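Apart from one protein chain that is not included, each protein chain of the complex appears where it belongs.
On to chain A.
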Amino acid sequence: MAATFSLRIVSPEGNVLKENVEFVVLPGGLGELGILPNHAPLIAGLDVGVIRYTLNGKTNQAAIAGGFVEVVDNAAVVLADSAELAEQIDVKRAVEAKERALKRLGSRTNEIDLQRAEYALRRAAARLNAAGDKK
């Protein structure tokens, strides 16, 4: 059996995941961040993106909308603004959100709206990515 460590994903709306995993890749602020068992203590900022975690040799995915990760004592805790496992993602809603964001980016509006639309677009893309690769 491969060595494992505990991975927890929590969002303000509740616990999303709690598993013993073998490997996890996180969307770090400076690029992807791979964590294996017995990692050194780490606190890192996370970007909007996809989390891939390996559970019993199988890779699963989850989408998060930014946050932090703390790794200590062979446990990784992801604090996400929002998080969904691949199977929980509402693809239809994400597609709609993506279209809405694209439309808003296309029309010229002020700076804040653009930022918000871009953020929404990235979240939608992350959700679609996480959900899509599963099939």
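One rule holds for everything that comes next: contacts are C-beta pairs under 8 Å (C-beta built on N, C-alpha and C of every residue); 3 or more make two chains touch, one makes a residue touch a chain; residues count from 1.
Here is the rule we go by: contacts and distances are computed from a predicted model.
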Undepicted complex member, UniProt protein name, chosen from "NADH-quinone oxidoreductase subunit N", "sn-glycerol-3-phosphate transport system permease protein UgpE", "ATP synthase gamma chain" or "Cytochrome bc1 complex cytochrome c subunit": "ATP synthase gamma chain"
Touching residue (missing chain; options A:V10, A:L55 or A:L105): A:V10
Touching the absent chain when the full complex is considered, from A:L79, A:A94, A:A117 or A:A131: A:L79
Where the missing chain touches chain A, by residue: 10-15, 28-30, 33, 40-45, 67-68, 70, 72, 77, 79, 81-82
